[in-house]
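Okay, so here's the structure we're looking at.
Every protein chain but one is kept in place in this view of the complex.
The first chain written gets the first letter, and so on, giving A, B and C; residue counts start at 1 in each chain.
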Amino acid sequence: MIGFATRRIVQAMIVMLVVALLAFTMFRFVGDPINQMVGIETSIEEREALRERLGLNDPVPVQFFRFVTKAAQFDFGTSYQFRQPVSELFAKRIPATLELSFASAVFALVVGIPMGIYAGLNRESPVSKLFLSVSLIGISLPTFFIGILLIFLFSVTLQWLPSFGRGETVQIGSWWTTGFLTISGLKALILPSITLGLYQMTLIMRLIRAEMLEVIRTDYIKFARARGLPDRLVNFRHALKNTLVPVITITGLQLGAIIAFATITETVFQWPGMGLMFLQAVQNVDIPIMSAYLLLTAFLFVTINFIVDILYFFIDPRLRVGRP
Amino acid sequence: ETLKFAFQGALNALDPYSLNETFTLSSLGNTYEGLTRRGPDLAIEPALAESWEIVDPNRWRFHLRKGVKFHNGSDFTAEDVAFSVDRVRSEGSDLTTRVPADAKVEIVDDYTVDFVLTGPNPILHYEWDTFYIMDKEWTTENDAVKVTSASDTSANHAALNANGTGPFKIVSHEAGVKTVYEKYDGWWDEAKHNIDTVEFTPIGSDATRVAALLSGEMDMVYPIPVQDIKRINDNAGTKALTGPELRTIFLGMDQMRDELLYSDVKGKNPLKDARVRKAFYQAIDIEGIKKKVMRDLSNPSALMVSPLLFSKSADFERYPYDPEAAKALLAEAGYADGFSIGMDCPNDRYVNDEAICQAVAAMLARIGVKVNLNAQPKAKYFAKILASGGYDTSFYLLGWTPGSFDSWNVLDNLMNCRDESGKGSPFNNGGFCDEKIDQLTDEILVEIDPEKRDAMIAEAFRISHENAYYLPLHQQSLAWGVSDKLDLVQRADNQFQFRFVTKN
Amino acid sequence: MARALDSDLFHSFLKSKVTVVAATGTAILFLLAFLAPWIAPHDPFDLASISIMDARVPPVWMEYADPRFLLGTDDQGRDMLSGIFYGMRISLIVGFCSVVVAAFIGISLGLVAGYMGGRVDAIIMRIADVQLTFPAILIALLIDGVAHGIFGAIDREVFAFYILIVSLALSFWVQYARTVRGSTMVEKNKEYVQAARVIGIPSVIIMVRHILPNVTGPVLVIATINLALAIVTEATLSFLGVGMPPTQPSLGTLIAIGNDFLYSGEWWIAIFPGLALALLVLNVNLLGDWLRDALNPKLR
């Protein structure tokens, strides 16, 4: 277990280093950062001085090393747009994104898993066919369109739910703000998390169904039935648990995707998270924010993957660590 | 009462000299004040200066208001004015032109300040409603004397906090997320508004912004897309406020390079030929754009300045829309088969900017000119077409509001010759050069007689019109979405000032 | 042919009514898209033929309609129906190209990783991990940004297409690589591969001739689903401003444009392309679903 964990951590660190290299390359080569920073009137000498001050004249490996050591201390430089340290900006935005991602992941799982099980167990039933077809809407329309349609329906027409923002938030500790503790915060979460989670829900549901279909045809399920075990036990204790192993992998990957897709949902719902900030940064060529975002999402992704691998230890006694 | 409003962009910097941009200045205008301010009709009014006089042509005397206190409690005095003048002209300020570089400030007494100029300047104070006075002590104490400029890697106190004399103080500010204002009880003027708290949220997506108004979550949002005006008016409880804006939207063309950067014509620059420019002009169906793209919310313009700002506007008329004539002109210039040209266009800056460009592209296609449209977000767009990007464009769409509300500003910024680095008229992106206009510009600056001045301005505009140096399109309209509960003033400069708001 | 018609696959196809409908739907939509230049009433890409005065005409059954425009026109006066045909064509081409590129990269790397194993496998799979941390949207935004940075101003009309394909392909290849790698690891231990090795056939030929045909089943399924996904992702990218340019609108660009007119009563500008996209994706997905089940021997 410990050996396995350390191996995974080493691999995760390599992945992070490569991402850091990409982020750094972008930093260096996507336009001259100096051009982004100074005004029209700045003279050549001043530009050169600034270059020197920012260390842009050092050899590239030195710069990369500096970039990585700084990034490891959560120092990503200063945003060109806001002229504030990127890490501070992110610290304020991360809770919003994580809460949104969490809510939509919960939505996707809570709705997707039971529907998937039902559709897997009752392959031919009209209800499961209905589930399957209706859920396809989740992947047939682009997220932004679904978001806007939801706003149109629930905010503008019915006026049930807010159309933008996080509602009221409560400060917890020094930097975490949460919308989970207020009514308006919870109401504000509903539309964005459905918008964001719909795609993942569809995916999880279809995945569980497909796995379930395979698992219930295996010998051990047949044998469990032959032993006269009640259906409830066979379906949930034996079949579902075996279904979960591949599902967890994909769900883990999907969580990473949720965080990335949050950019669009955040734009549509003006959700003050890091995705929104990232998109604004892209439009304003604010490279420090862009590269920090890359590193952060990669970090979250790698962490989630690590947790998923550890979860296998608890679910699958055979330690199926080899990836499919 | 609480006022909640949304704008499409974010309020990034709180330093009043960091960014010369309408929304930033408008927002900070609720917190800071200048020596002058403008009323609902944009007339200049006394603000921190109770009155002023021109002692001799080169010396202006300002009598400051007494008993004014900054939000932090310190007194407003002549020291603060002198300090602000120094600061606004210091390195890093984006508003250095507010006060001429060679002007001197002399403190006569605590409440009197003299500005000593090197030559006469009748419009010295025209832009001072957005030259905000800062508190010397507060700024010095907080180590924020230096303006947080674009090249700074960290923001100082003044960029993250505000301390003005205005009717509202900023109690919390999270750039890009939310800014909260509170009524300032110690304001020197009598409050005509009834607002206690103002919450500002940037909402980038048009649809979401409009939805927030329609659903009653917002009291006021701006700008609203012209197409949603009807819906907002039809909706119970909301209305759209529209009005003429001072900004003129126009098309510019590269007339400086010998070969266009983006065109299939090689070895020569077709846009240097006035006939080609006129052909473009006459190919544009401005009424069509007005009716279909702008939904009648625009005033087609023959001039590069709003008729509200220039008395002789009525003397000018657009060249008629006439594709046949345009084709003939092109043929005459030797481009009977047309040519292709790259066009740059912002897609989030002006009202329906990208749609206008598309419509123009389609219209030019009818006379055989193939336009390759490159529409981008404003940050990338400006980085490309302005001096900082090396004027990397052949054909572009831009809008201009003269900050001083005076035509000279247009001539000075848009129509004088410039060199490659932008010396001269920095925003003359096309780089055309007409000595006559340059000469007139210099003369207009120092001319005090309004009659003569206007005649000279008209002459300059006539030259531009005849040569089709620019293709003016229209003045766009302001469009604000407002809750019926709100009573407010929509100023033609698109500034939203809370002191004009009452909510019931 | 007769054998194909008599095959189990074909019969399982005929048995599933939904699939037959989906297949017919897909075929019709594909035909409409690829025959667009011949059957569309107007050419929306020909700027000279559109007039701003025709903008925002409602569909024929509504008031103020114009009989020339069956489904109305958009904000520039382009015929919606023709726009949808052409847009679908572009969406499909982008989808197809990206799927083909992704499948090519993914299958090659997956085969090599699975067959070689060991260090090669570890390296390729770690690259895949890095790739997975960047979903399509991020990649497209980054590539778009990098392209702007490197080439200065780029010509959207020319480059948008390639940027889209590269970014979509880059974000999809991992799935193919993982699937192919998994199947390859199973296949390479099968005795037919050993038989080929005993004959003396070199690894590359074994991979291409023997293993590849045996691992393409799942690839086909991923490809159909990815085609749908690519079309939707392209739509999302259009919304973010890095999709196809508005002068050559894809379905996604049309929706993104129409988005601005949802509240103003000109619903047809967004809803019709939205419906077309939903229909297309739905049909392709339903086909992919059926294929997934039908090709899975464990479910027979």
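Convention: a contact is a pair of C-beta atoms (placed from the backbone, for glycine too) under 8 Å apart; a residue touches a chain by one contact, two chains touch by 3 or more.
We adopt the following convention: contacts and distances are computed from a predicted model.
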item: Which of "ABC transporter ATP-binding protein", "Cytochrome B6", "Heme exporter protein D" or "phosphoenolpyruvate--glycerone phosphotransferase" matches, in UniProt, the chain that is not displayed; value: "ABC transporter ATP-binding protein"
item: Left-out chain, listing which of the shown chains it touches; value: A, C
item: Identified contact with the non-displayed chain, of C:H42, C:R178 or C:H210; value: C:H210
item: Where the missing chain touches chain C, by residue; value: 8, 11, 190-192, 194-201, 210, 213-214
item: In chain A, positions touching the absent partner; value: 218-231, 233, 237-238, 241-242, 245, 315-318
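Heads up, the rule we're going with is that only the chains that are shown with their structure count from here on.
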item: Chain centre separation in whole Å, for chain B relative to chain A (CA means); value: 40
item: CA centroid of chain B to CA centroid of chain C, Å; value: 44
item: Inter-centroid spacing, chain C versus chain A (mean Cα positions, whole Å); value: 23
item: Interface hub residues of chain B, defined as touching at least two other chains; value: 207, 211, 214, 377, 380
item: Per-residue overlap in chain A, given as positions that touch at least 2 other chains; value: 148, 152, 156, 267, 283, 285
item: Partner chain C, residues of chain B touching it in the complex; value: 206-207, 210-211, 214, 225, 227-228, 230-231, 262, 285, 288-289, 291-293, 342, 344, 347, 354-355, 358-359, 361-366, 368, 370-377, 380, 384, 392
item: Complex contacts: residues of chain B adjacent to chain A; value: 6, 10, 12-13, 94, 148-155, 159-160, 174-178, 201-205, 207-209, 211-212, 214-217, 348, 377-380, 383, 386-388, 422, 426
item: Chain A to chain B touching residues, read off their complex; value: 35-40, 42, 46, 50, 54, 77-78, 80-85, 89, 92, 148, 151-152, 155-156, 159, 162-165, 267-270, 272, 276-277, 280, 283-285
